[in-house]
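Have a look at the structure that comes next, please.
All protein chains but one are shown at their positions in the complex.
Moving on, here comes chain A:
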Amino acid sequence: MATAALGTAMLALPPGRALAQPTPLARAIPSSGEMMPAVGLGSWITFNVGNDPALQAECTAVMAAFFAGGGHMIDSSPMYGSSQAVIGRGLAALGRPAALFSAEKVWTSAGSNGPAQIDETRRLWGVERFDLLQVHNLLGWEAHLDTLFAMKAAGRLRYVGITTSEGRRHDLVEQIMARQPLDFVQLSYNPVDREAEQRLLPLAAARGIAVIVNRPFQQGALTRRLEGAPLPAFAGEIGATSWAQLILKFILAEPAVTVAIPATTRVDHVRENLAAASGPLPDRELRGRIAAHLGAL
């Protein structure tokens, strides 16, 4: 079964394609200096395919293309239905790629339930330990942070973080970032949702906290809105050949951002996303034009 899935995944990759790709942009995780390719892989909705073998194989193909293109970080959550199990199957089919940077979350209101949920998540992924565990949407954050910091101190976890999305609870996120020794914060940020620029991104830079950007395409709503609209001429100045690449380049040009984690079900899209981290990024002036252009559409 695993061999068949791996075969399907590899069939989706044209021979030599990965070798032809340039090395993607990487950013340092401030708390360790470890380099992280700036485009990761989210799994919200896209990897929740249940027991459907054909769709599971598609997800494995996406993961294969992601690793072949130099990607490291895959992010999921207990909230994402079957995504964790699908990732675990994919990793097993791909022979557990050494490049994997496993980013997971704890998502339960009771702090006492956190360790059991983390163990179950670890079993689903088939990993000995996670690289990063985050408190999902700040649910039960005080108790879970205690657990995660204790795990990190015991060597059972490398990094600790918190997450929010769609601009929610930024005040509390800011307080926690200011007071807790976090390694990562995950938030939503894109050319039409720039609230994080006001306080969170500067604070992350000041405190040495790595930033993961989720929902760069607003769960696909942003790219759907742009479908059919012609790319502006200035996209060519930074080598962006699609709206998705233009949006990702806008995000990655923000110095405080460490990694963006677009989610996709398509191999061509994961390659397109990874390619956004290669070549030039927009400067401040061009970023302003990108935001203005998208905001006007």
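The working rule: a contact is a pair of C-beta atoms (placed from the backbone, for glycine too) under 8 Å apart; a residue touches a chain by one contact, two chains touch by 3 or more; residues count from 1.
Just so we're on the same page, contacts and distances are computed from a predicted model.
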**Asked** UniProt protein name for the omitted subunit, picking from "Fe-S cluster assembly protein SufD", "MFS transporter permease", "Malonate decarboxylase acyl carrier protein" or "LrgB family protein"?
**Response** "MFS transporter permease"
**Identified contact with the non-displayed chain, of A:Q219, A:Q245 or A:T258** = A:Q219
**Asked** Which is it among A:G81, A:P97 or A:G239 that touches the chain not included here?
**Response** A:G81
**Message:** One chain is left out of this view; which of A:E166, A:D268 or A:D283 touches it in the full complex?
**Reply:** A:E166
**Residues of chain A in contact with the chain not shown** = 45-46, 48-52, 55, 79-82, 166-169, 219, 221, 265
